[in-house]
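Heads up: the structure comes next, in structure tokens.
With one protein chain removed, the remaining protein chains of the complex are shown where they sit.
Chains here go by letter, A and B, matching the order in which they are written, and residues are numbered from 1 within each.
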Amino acid sequence: MSERVPVLRIGDILLVSIQVDLEDQTVLDLQEDLADQIVARSARGVIIDITAVEIVDSFVGRMLATIASISRLLDAETVVVGMRPAVAITLVELGLSLGGVRTALDLEKGLALLRRSATGAELQ
Amino acid sequence: MAKQVSPRGPVELLTTDREKVTADWIDTVAGSLQGRISRAEVDRELRELYGALVEGLREGGDDTRGESLSEARALLTELSRNRARQGFTPSETAISVLALKQALEPALRNDSADDTTAYLRLARVLDDLALFTVEAYTRTREEIISSQAAQLMELSTPVVKLWNGVIAVPLVGTLDSARTQVVMEKLLQALVDTGSEQAIIDITGVPAVDTQVAQHLLKTVVAARLMGAECTVSGIRPQIAQTIVALGIEFGDIITKATLADALQHALRASGVDLVAHQGVGR
């Protein structure tokens, strides 16, 4: 039985901070948990903090893109925060551009980004 | 009982007239270096080398890459390294060994066949050791060049902060792949360290852009975007713009500006800063 990554809630935002070397099954579990939680808690945004993640391969990259697509369908916005430079360079070389995934330098900027897009949506 | 006379080999040839041979040798070498290394220094180096050479030949014969001459090789490596660092030429380095041949020539005057054979054997050893010094010399020069290249790379890529949340890297000189990669890493790390969401790569000082360099620039911009920052390329001169189009390089949706000033203005606007000219300025 693999560990599950905890999903935290702050207001209408779900926060996931990945702290361990991810096993593929954990990645799939997280994807499922997040989809469930977005609906159950009617979340408006999801922040995935990967500051501590040293390796993002195509499997994890695909998970990030999939979560972004799923949450968009469920009317929530996903922001990936804290990607390390070495990880970003590697992803580009790998050929993964994570199209459709919004990113921010750190947690604070990610929260600000969600807040901005929330007020933007209300103004429309 | 008569002393048994062993046939004269290289060792005997070297040691018979020890003082005269070493003195001649040191003279020739010191003369060729024209006082750029003190005579005392040459004297010390060559006497040490002489000792190691005699010792090595006595022990194990003529194999210049063998165990017995390892001490001599170590001394020669050090000598060659010093010469290379002090800016001497390869010839001025190799002469330290080759001059010994010249110093031994007087010993051949008595026309003994044994001596000639011994000299030829020794000459082969010395030629080989001379080649060894050239190798060691070249290796040192290569080390110097690569360490200078690394230093230059460090020096030539400063990341500067232009505004709160806006950093820039002005590129000057020819960009090769290695340098562009260093720039890329430094810039991305600076984004994290300064918490900047806007970065500008200014290529005003870059004389030419080829496909590879353009690729690296593109990758940097995409990597910055993955991290949550926006990267603008500025200072694209008309000729470079023409090359980029001629090479068919797709810059896609990357923001490019003609000048650093334009790029800064764009970056400021994107981070929510308004520039307002005060009325009355210049009155």
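Just so we're on the same page, a residue touches a chain if its C-beta (ideal position, glycine included) is under 8 Å from a C-beta of that chain, and two chains touch if they have at least 3 such contacts.
One rule holds in what follows: contacts and distances are computed from a predicted model.
Undergrad: One chain is missing here; what is its name in UniProt, given the choices "DNA-binding protein", "Cysteine desulfurase", "Anti-sigma factor" or "ABC transporter permease"?
TA: For the chain not displayed, UniProt's protein name is "Anti-sigma factor".
Undergrad: One chain isn't shown here. Among A:8, A:52 or A:94, which residue touches it?
TA: A:94
Undergrad: Quick one: which of A:21, A:36 or A:75 touches the chain that's been left out?
TA: A:21
Undergrad: For chain A, enumerate the residues touching the unshown chain of the complex.
TA: 2, 21-25, 54-59, 61-62, 84-87, 89-90, 93-96
Keep this in mind: only the chains that are shown with their structure count from here on.
Undergrad: Counting only Cα atoms for the centres, state how far chain A is from chain B in Å.
TA: Each chain reduced to its C-alpha mean, chain A and chain B end up 46 Å apart.
Undergrad: For chain B, which residues are in contact with chain A within the complex?
TA: For this pair, the touching residues of chain B are 184-185, 188-189, 191-192, 195-197, 219, 222-229.
Undergrad: Which of the residues in chain A end up touching chain B in this complex?
TA: 79-81, 83-86, 88-89, 91-93, 97-98, 102-106, 109-110
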